[in-house]
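Just one protein chain is left out here, and the rest sit where they should.
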Amino acid sequence: MTDALWYFGRGAGVSALVLFTLVVVLGIVVRIGRPLPGLPRFTVAAVHRTTSLTALGFLVLHVGTLLFDPYAQLRIFDTVVPFFGAYRPIWQGLGTLALDLVLLLIASSLLRHRIGLRAWRWLHGSAYLCWPVALAHAVGNGTDGTSTWMLGVVGGCVAAVGSALAWRMKIVGNEPETAPVAPPAHLAGLR
Amino acid sequence: MSTRLAIDWTRCEGRGLCHELLPELLTADDWGYPLSRNGDPSPRVPSPLREHAEQAVLDCPRLALRLIDAPDAQEVPQRRVMDAPARHARR
Partner (left out) sequence: MTTTEMATAMRLSGAAAGSYRAHLDQLGPLPDVPAHRLIAMTADAGLTGRGGAAFPTGRKLASVSEHGRAVVVANGAEGEPASSKDRALLGQAPHLVLDGLALAARAVGATSAYLYAPADLLDGKVRTALKERRDAVRVRTVASADTFISGQESAVVSAINGYEALPASQPPPVYQRGVGGRPTLVQNVETLAHLALLARYGVDWFRQVGSHEEPGTRLVTVSGAVRSPGVYEIPGGTALGDLVDHAGGGAEPLQALLIGGYHGGWVPWSDRMAALPHARAALGPYDASPGAGVVIALGASHCGLQAGADIAAYLAGQSARQCGPCLNGLPAVAGHLTDLAAGRAGSRTVHELERIVGLVEGRGACNHPDGTARLVRSTMRAFAAEVDLHLAGRCSVGPLRPRGGRR
């Protein structure tokens, strides 16, 4: 039974990682402001939101099953406060940190209209911290952490986010550069 | 009095969700920014489109849209029906 919990917990964790990677990629695509083939922009935004909730579901399963697994030595306290765990405190702590950030991200997005654009953008930027932290936790903490298939999954996640970011760099910020010109001398008054 | 869609141009970056959700009222201009189809910068939102307009307001990534109740003769908004918090938004 405990083995089942252990495998299930890890499986849920990997699923959560892959889904959150998809969330990050979709978030970048929304930011770019272009539609995807067959997906208008508002759909991309909606899938971004829905996937984040699905990913949260898997994350809850991941944490939940490991709470019941004696091998993980996880206490409820460790699920919110990082780095005090009994089993690999640092790597496990990164997972807690990622969970905390996910909760912050989702809560702030649900309250987006209440907290205002500036606050929301600032908080949402923590996604760029949350995701690599989650990746590190997956590699450092998991039993499969450095196995070939796991590294393959991690590599795929990194490639996906990397390409999305590269696309973003290319598209965003290419506004027309209008260098200020002086007013025509004979019409520029007394100056 | 009618409900109008108001655009905060300092926030709008032409992300383009609004004209997908409200094609009856908005299209995209040459540069991707929302263009009112009837020439009125704050187009009136007829009741059948009310829900779609509310969706657009909620979905705008830049919180750049608001629904306001305005008297028909002028452009002065009387009461905010639904908006993102009004701030002196700065970069």
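Letters A and B mark the chains in the order given here, with residues in each chain numbered from 1 onward.
Operating definition for what follows: contacts are C-beta pairs under 8 Å (C-beta built on N, C-alpha and C of every residue); 3 or more make two chains touch, one makes a residue touch a chain.
Small disclaimer: the values here were computed from a predicted structure and weren't measured.
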Touch criterion as defined above, residue of B:R11, B:R37 or B:H52 at the omitted chain: B:R11
Absent chain, residues of subunit A that touch it: 175-176, 178-184, 186-191
Positions on subunit B where the hidden chain makes contact: 7-14, 29-33, 35, 41, 77, 86, 88-91
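Just so it is clear, only the chains that are shown with their structure count from here on.
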Residues of subunit A that touch subunit B when the two form their complex: 30-31, 33, 35, 40-42, 45-46, 112-118, 120
Contact set on subunit B toward subunit A in their complex: 11, 13-17, 20-21, 32, 58-59, 61-63, 84-85, 87, 89-90
